[in-house]
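First the structure, which I've put down as structure tokens, then a few questions once you've had a look.
A single protein chain has been omitted from the complex, and every remaining protein chain is retained in its original position.
Note that the chains are named A, B and C in the order they appear, and that numbering of residues resets to 1 at the start of each chain.
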Amino acid sequence: MKPIEDVSRRKLLIAGSALIGCAAMPARLVRAQSASRGAALPELVEFERLVAANRILANEDVVDAFGHVSIRDPRDPERFVMSRSRSPAFVEHDDLMEFDLEGNAIDGRGRRPYGERMIHAAVYAARADVNSVVHHHAYGVLPFTITDAPLTPVVHTASVIGSEIPVWDIRDSYGDTDMLVRTIEQGRNLAAALGDNTCLLMRGHGAVVTAENIKRAVLTSVYLQVNADILLRAEEIGRPVPLSAGEISRSAETQFSPLAVDRTWEYFCLRAGVDPV
Amino acid sequence: MKPIEDVSRRKLLIAGSALIGCAAMPARLVRAQSASRGAALPELVEFERLVAANRILANEDVVDAFGHVSIRDPRDPERFVMSRSRSPAFVEHDDLMEFDLEGNAIDGRGRRPYGERMIHAAVYAARADVNSVVHHHAYGVLPFTITDAPLTPVVHTASVIGSEIPVWDIRDSYGDTDMLVRTIEQGRNLAAALGDNTCLLMRGHGAVVTAENIKRAVLTSVYLQVNADILLRAEEIGRPVPLSAGEISRSAETQFSPLAVDRTWEYFCLRAGVDPV
Amino acid sequence: MKPIEDVSRRKLLIAGSALIGCAAMPARLVRAQSASRGAALPELVEFERLVAANRILANEDVVDAFGHVSIRDPRDPERFVMSRSRSPAFVEHDDLMEFDLEGNAIDGRGRRPYGERMIHAAVYAARADVNSVVHHHAYGVLPFTITDAPLTPVVHTASVIGSEIPVWDIRDSYGDTDMLVRTIEQGRNLAAALGDNTCLLMRGHGAVVTAENIKRAVLTSVYLQVNADILLRAEEIGRPVPLSAGEISRSAETQFSPLAVDRTWEYFCLRAGVDPV
Partner (left out) sequence: MKPIEDVSRRKLLIAGSALIGCAAMPARLVRAQSASRGAALPELVEFERLVAANRILANEDVVDAFGHVSIRDPRDPERFVMSRSRSPAFVEHDDLMEFDLEGNAIDGRGRRPYGERMIHAAVYAARADVNSVVHHHAYGVLPFTITDAPLTPVVHTASVIGSEIPVWDIRDSYGDTDMLVRTIEQGRNLAAALGDNTCLLMRGHGAVVTAENIKRAVLTSVYLQVNADILLRAEEIGRPVPLSAGEISRSAETQFSPLAVDRTWEYFCLRAGVDPV
């Protein structure tokens, strides 16, 4: 935990460089401008949050050099937005790119997209209820992708990960690959395995986390890792008692209440040195 | 461990914002003022310590976005004081709220209280010897809430956690819930399970730590986690030898001596960047 | 993760002291100067990267007070370059020394070389495809040097460590020693055990990592440790599924693509506070 006064200093520095919101500017006007000139995405608060989410996920050790987070475009549900290929720790507003639901860049301007954007494209296409997706390789979660020990929620803060977390193995449908989800077809295969669940594990690779909004996606990603750590440690001393189905659904509702989501978002933002927008 | 000169810098910064004590001002006078105007709580040293305790518990990874610490009001034993609903890392004096022993806010001024303040209310009502309560979800402790491995003190610095730590399961009396202690009735049920012990574990949720004063409560919370980590690791290599009952009581007396409490408090405060008041 | 603005501050500081590149200066000219005067090595970008690699490996906890990294001299394949005997965290350009492939210093200027430079000398002599070597004692890797549990790649980012990692025991050929590789003969013995593999473990001591270039050597060293941590944790909850041979080779190709190597290099450099050259 960094002390609060360091956070203040950081906020100033960041405010001076990357995270200046412009929510006051009408989104439609901004959009028209950018469309007519092929310019960067407008500075909507949703995009500011997307930049913040990148920094948070890096700061909480959910992502390292790899991993990415996206949102469904608030201006067009048939599109989504994520950074160009870059480590999340360093993502800035100008790195953001827009894609259609088959993973094609709308206005690439020569920037290199993430190779695995198809995960996001396919999930947004399959799940109208999902507006944010995280793909990561959190080290605490990875042991559960390579063993048959189920990653069940055992603490109430992690109830948001849901009662079922399927494990998808790319080898089952595609044989030996480089393990990456490179085509929209592979993305759809993954999305089918995800079904109506919130999270999915990828064997020997990582996880996919989905949510109704980006704050929930970040919260769920962090506590997926927390739960994995606690469960693994509990396995060393006994037979862990999981939450019941009723506890999971009721507790998830509480954890996703505005009160809990806002408190968590403020916490994650200040720790990462970004403004809690 | 942060180096000592960083700490000095932090102290200055904090002194300029939140932690200015005013122990020289007569408490009764201050209280009359605040009572007549419905203003914030007076700046007593006890409240300054409560703010410091919030920062320490965050800095030592006992709490994250969630968890809270309270004290019995030094001016009125039928009341207690804790922050409004906020991550402990960021609590300041103005966040403090006063409650009666049924959990009702005395002077809420529109601030949102913690949902689980009933834990504190019920413990203060049941235990006249308790003047500070911590509720937390320390990750190192949580494995012991979901297995039947007893969390026994195995190192002398952790003797303060006491020889018996009951595990309370909200499901036993209330069936499927969102796992939170939301009513004073549930709080009393928990307090009954706590009995005369110092600590209590809550299945799939966290822990409650009680103490005669806030310094002891912080000390006990930190070493509860230290003991849990050491015990869990010891289980991996053999059969751990616990402290005997006599060792626990004698060692706890030493750990709670002014010498040890003050040394620990200075240590925790300087690490967290707050003035050791 | 340090926040990005801290990184900027550090870059400035370092630019003012140690890491000023001079890639614009013709290497041949610089070399002639240094050869005629017995001066320090020229400031080639390759040497700047070598200094950066030292800092990165320290920052990522791959090395501590001990461990070292070298490159084959870009100006002469029969020589290699590494720091004088110093903890990698503090290495600067002027610490760099040049050696022939039997480990003799070319222009020592009284500086003390690493005792184990023979590891590097022998590997460069035996493996024309290797242009960078890391020797380290990463704590996460060491358990696999003293048990017969094979260190197999189980996650795709670690595919670069290769499918076979031999364990070399100095005792097999040399009986009781101080465990260090002190002679070129011992280095050759180690290099023979390495064979065509990328990594080698040394019983009760550490590891050797080889690569075609320094960026790959750093990437492989970091993910060797990540894989070891994940594999060890997976062993606690089940029977880990390894990557298949086909997955290892295809995934390693992807991880060693310029896109992935550059993203990782930027990430490691900024975290360590050095310019991503």
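Operating definition for what follows: a contact is a pair of C-beta atoms (placed from the backbone, for glycine too) under 8 Å apart; a residue touches a chain by one contact, two chains touch by 3 or more.
Everything quoted here is computed from the prediction, not taken from an experiment.
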item	value
Visible chains that the absent chain touches, using the contact criterion stated earlier	B, C
Residue of C:M82, C:V160 or C:L232 touching the missing chain in the full complex	C:L232
Full-complex contact with the absent chain, from C:S85, C:T183, C:N213 or C:S249	C:S85
Candidates C:G103, C:G187 or C:G273 - the one touching the absent chain	C:G273
Hidden partner interface residues of chain B, rising order	1, 3-6, 154-157, 159, 226, 229-230, 233-234, 236-247, 250-251, 253-254, 259, 263-264, 266-268, 270-271
Chain C, residues in touch with the chain not shown (by the definition above)	10, 13-14, 17-18, 55, 58-59, 61, 64-66, 85-87, 89-90, 112, 115, 137, 139-140, 142-149, 171, 175-180, 203-206, 232, 235-236, 272-273
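Everything that follows uses one rule, which is that only the chains that are shown with their structure count from here on.
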item	value
If a chain touches chain A and chain B alike, it appears here	none
Self-contact between copies chain A and chain C, residue sets same or different by half	different
Relative to chain C, chain with the most remote C-alpha centre	B
Centroid spacing, where centroids are CA-atom means, of chain A and chain C in whole angstrom	33
Residues within chain A bordering two or more other chains	236
